[in-house]
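Note that this complex is displayed minus one protein chain, with the remaining chains in position.
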Amino acid sequence: MTAGGVTTHAGAWIRQNLFRNARDSILTVVFGALLAFLTYRALSFVLGEDWEIQRQNMRNSLVGPEISGTDLWAPVIGIWLIAAAVGVMIGALDRSQHADQPGAILDPLRPAHWRQIAYRTVARLWPVFALVVFILLLTGSTTGLLVTLAAMALAFLGRAAGVRLPLGSVRWAALATALAPIVAVLIIRFGFGIDWNDWGGFLLVAFAGAAGIALSFPLGIFLALGRRSKLPVMKGLSVAYIEFFRGVPLVVLLLIGSLVIGLFLPRSLIPSEPIRAVIIFTLFTAAYFAEVVRGGLQSLPEGQEEAAKALGLPAWRITSFIVLPQALRNVIPAIVGQSISLWKDTSLMFIIGLAEPLRLASAFTRQPEFRGQGLITLTLFFAGLIYWIVSFTMSRESQRLERKLGVGQR
Amino acid sequence: MKQFGKRAALVALMAALAIGVAACGDDDDSSSDGGGDTASAGASLQSILDNGSFKCGTRDDLAGFAALDASGERAGFDTEYCRAIAAALFGDSEAVEFVDLQTADRFTALQSGEVDVLVRNTTWTGSRDGGEGANFLATTFYDGQGMLVSADSDFQSLKDMDGATICLTEGTTTQLNLEDAFTNAGVNVGEALPFADPELIQEAYNAGRCDGWTADRSALAGFRTNWPGGPENVRILDETFSKEPLGPAVSDGNDDLAQAVEWAVFATMQAEEFGITSANVDQIRDTSEDPNIRRFLGLEEEGGTFDPGLGLPADFNYQVIKQVGNYGEIFERNITPLGLERGVNALWTDGGLIYAPPYR
Amino acid sequence: MTAAQAPARARPPLWRDVRVLRVVGQAAALVVVGMLLAWLWSNLQNNVDSLGIPAPTDFSYLNQPVGQSIAGSDLRPTQSRLDALQVGLVRTIQIAIVGIILTTILGVLLGIARLSQNWLVATFARIYVELFRNTPPLVVIIFIYLGMFINGGFLPRVGDAVEIPNLLAADIRGISVLWVSFTDSPWPYLLVLVGAIAVGWGVVRWRNHVQDAQGKPTYPMLSGLVVFLAMAIVGWLALGGPTELSAPSVAENGRVTGGNKLTPEYAALLIGLVLYTASHVAEITRASIQAVARGQDEAAKALGLSAGQRLRKVILPQALRVAIPPLSNQYLNLTKNSSLAVAIAYVEMTRVTSDLVANGAPAFQAFLLLAFLYLLISLATALITNFINGRLAIPGR
Partner (left out) sequence: MSTEPIAEELRDATVTRGAGGVIIELAQVDKFFGDFQALKDVNMKVGKQEVVVVIGPSGSGKSTLIRCINRLEEHDAGRIVVDGVELSNDIKAIREVRRETGMVFQQFNLFPHLTVLDNVTLAPRQVRKTPRAEAERLGRQMLEQVKIPEQADKYPAQLSGGQQQRVAIARALAMQPKVMLFDEPTSALDPEMINEVLESMKELARTGMTMIVVTHEMGFAREVADRVVFMEEGQIVEVGTAEHFFTNPSEERTKLFLSQIL
């Protein structure tokens, strides 16, 4: 009975969505064949290839060839730190969002909530989990498994701590989450003394992307305010900056950073190549952030600023208390979008020869045991996969946020 | 409107003043301290010695010269010369910080001081000594550009390659030499495809995208040795159509460092001439009576230790040989596996070009 | 105190006068920026002096011979570096124009497919969009080059060229097709063609006018086309047949000669850019269509228009207006991303510049010039899209 009901239901769905009329049926057949073929090709590629080259080079892919031995604990500690901080923030957020109905708060220490927590986490982060499982299965590394489990446990405990924090501490938890990557970078760079030039693989691009976003954000806000200024000089300087950096390809800017910036600085002030790349990413992204923030500023009714003026608030207070909080909230999805762009753009470090994943992918194929076997498609695929999974996850989160903030509905 | 005009004029005036002040200030700076930071290109030998390690610009992707293996270890001819220099400067072949450079940015890295010494398979040319602000030192490897073609192709010399598609690495003199060589042979290049990455060339070549692959013969030999399906599938034409003396370089105006690096290189050559290797150096040091060798190894004599005033420790030759080896050893470890003979890179005593000035 | 006793209109002290503060603030900004620039410039001067490289204002390097050819162009090694840069510039613009056209077609189709009522079609489009817009374009380009052309196996090796005699020949070196080229200078006949287009357009306007006035069908497009073709043919004959056909053929040594060749490098760059950018254009199209109020669709339904008519006549024209600003951004991105050719062996403007620098051209001048050229292209694109935007704007909105 039920089965029959489902069948009819499914049949109706198929008729409605796949075979409404003759043209629709043809489309279904054509696209169905195409999808099936592509899925088959993709699966036979992933399952059919010998992943030995990637298995042996997994550490190189993730942190670069220069970090090995005990130094490997540096990125591991960084990941643990970030996992714990993110856990705390999620917990604190959960608590503040359900402040009026404490029963809805998910507490990791209550076994009854485990299923729900696991379900939600996997629903949101399944691509990342899939990747981690793939890597662990490929390398079969017990240490890797333990490190991953420890990171998950830390996030879990962090969340438990987060829901126990006093109500007003979301702000502090957010601050801690923002500081965690910075502390992680400092630990790796100074705690373990790993020189910038030795950073490689996804550690390098994650650092470059995160640092680029963090540093370009204040600069972008500053430029956006400058562009909206009534003072011609401020406006002119901001416009010139924004238009220059938006008009020139990032590749060219990176080449300039790599080949020309050294000429503009005294010798002792020239930063190392990865830092120069981060500076270029920052300057470049700031111009785009400026345009995003400008959009947010324009979406504010003029009356907001006038009302604040009429109350006698000084200009910088109007900006920081009234204008920016509203303008930024309006453009959060656009900010995430820009961050995804920057994350993808970190692959351009290939062109200035840094040990970024694409360059490493091709370097692996020059190793004696893998030389000249056409394995570059494999290693490139793996590098591309990580890029894809991170930006796909971020864009899903951004869409979720967009729906939550109701930005699209306005 | 009138007020605005005044305001604009005032702004312009202040800006002009400010820029003027800044410009004057800078003039004062550069005249008073003689350029100081900005004028000197590269760290001085003393500051490097104080630092305890030096930055060696190299690469990570050229088999035989400088490459990384899966465990992230560096190996290669250039890499060993970086270590030899470190052994000479600090008595420690590990006191070197490797900086991977691209073909396109290596001179900028040298100019900007990002690296102290460039040991990156770099050809000594007039314009590089001149316009690029580099100072080339003793040549460690005499190379020349060659052409790799398929074993079963009809090409016997460049003359046969009219209209051929040639793959090459971007950003080097390779393409300029290629065009010159084809012009001299009275033929035309069909297409020259400059790739960013040798791995891409190999893929493209295997697919039949190009008829020939031109690069330094040493590099081609390396690729041939590891050719998929065996080295017999490809051959290298006999013609050598360029002179490519490869050696370390420092930036112009850095004479102390230049001398030190140059003599670190000579140490390996002289050692081979003396027949000293990393294996027998201790024994020779203990037993040798030859004053040349004793002086070379920095042994204490009645009148003290010989110091040529290079700013290097007295036993730098010993350290180089002990920790890295002589020229022949370095060559054999790194270049011989590529299938290359010593050829012109033999000692002068064997009819080659490898020659170190007397150490006295 | 009463208002009447208020002080006379006195000037406030300077440090409290808003006008003075504004001027001083701006002057300070100028001074800071000016000092920064002056500092950078003086460093540049010092570094250039100490390294003995050409002064930053010396562009004479452009007049030296380039010393190399560029694959697929007529540039000879004896020509100047300026000529090489020009070849690069033309190629960048060419990639941009062709890429923009193809991207628009593919992107709009995908955007419409995203909204299809057919679940499979919509899913296919969604997978496409998610796949490509989250992958770095550099990865896409290298992957297409290696995976499709070099290792893909659908292009035969040299000597085994697939051939449709006199029309098409394809092997790993490229796909050559029958092409028209001019025996002599192309300009006289191009002028004739421009004239023919102008006259043809005039005829269309005129017939349209007649049609509006008299209400009878006058076939304006058809008559315009006939006039254009007639003029083109007469002009061609009058100039004594200034063109010749170049047909691809397989030579004895197995190489393909003649025709116009599409090289794998160019194709990979173009396809990579188009596939990547189309995913963004598809999202813009979808969002724009959804932004056009549902009421519009209902109103069009009520008038009895078919689904296709509703899309073409009512929805798309309005969606286009919403889409133009973000589209112009994507077009600019595509143009700028053409610099990714640096990774594969296709030589365009950025590649020419980095080759010049590698062969001794001064880096500062070369990259300054390159940045300037990209800014010009961006400016031109912005002007064109602004113009189109202005033409399409709905009056009264």
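All chains are identified by letter, namely A, B and C, in their written order; residue positions are counted from 1 within each chain.
Following the convention adopted for this analysis, a residue touches a chain if its C-beta (ideal position, glycine included) is under 8 Å from a C-beta of that chain, and two chains touch if they have at least 3 such contacts.
Just so you know, these numbers come straight off a predicted model, no measurement behind them.
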Review point. For the chain that does not appear here, which of the shown chains does it touch in the whole complex?
Key: A, C
Exercise for review: Taking the full complex into account, find the residue in A:122, A:146, A:240 or A:311 that is in contact with the omitted chain.
Suggested key: A:311
Revision key, fill the gap. Answer key for A:155, A:221, A:248 or A:322 versus the chain not shown reads A:322
Study note, to complete from the structure: Residue list for chain A contacting the dropped chain reads 301, 303-304, 306-314, 317, 321-322, 325-326, 329
Review point. Can you list where chain C touches the absent chain?
Key: 1-13, 16-21
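Simple rule for what comes next: only the chains that are shown with their structure count from here on.
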Practice item. Would you kindly say which chain has the C-alpha centre located farthest from the C-alpha centre of chain A? Key: B
Exercise for review: Go through B-C and A-B and name the pair with more C-beta contacts between its chains.
Suggested key: B-C
Point to revise | For chain A paired with chain C, centre-to-centre distance based on mean C-alpha positions, whole Å | key: 29
Check your understanding: What is the distance, in whole Å, between the centres of chain A and chain B, each centre taken as the mean of its C-alpha atoms?
Key -> 39
Practice item. Would you give the residues of chain C that are in contact with at least 2 other chains, written as numbers and ranges? Key: 22, 26-27, 30, 43, 47, 142, 146, 151, 342-343, 354, 357, 363
Check your understanding: Of all residues in chain B, which are in touch with two or more distinct other chains?
Key -> 11, 38, 40-41, 104, 108, 111, 196-197, 200, 203
Study note, to complete from the structure: Listed in rising order, chain B residues that touch chain A in their complex are 11, 36-38, 40-43, 60-61, 63, 67-72, 97-102, 104-105, 108-109, 111-114, 196-200, 202-203, 206, 226-228
Review point. Can you list the residues on chain A that touch chain B in the complex?
Key: 56-57, 59-60, 64-66, 68, 195, 197, 233, 255, 258-260, 262-263, 265-270, 272-273, 350-353, 355, 359, 362-369, 371-374, 376
Review point. In the complex formed with chain B, which residues of chain C make contact?
Key: 19, 22-23, 26-27, 30-31, 34-35, 38-39, 42-43, 46-47, 49-54, 67-72, 77, 142, 145-146, 149-151, 157-158, 171-173, 255, 263-265, 342-345, 347, 351, 354-355, 357-360, 363
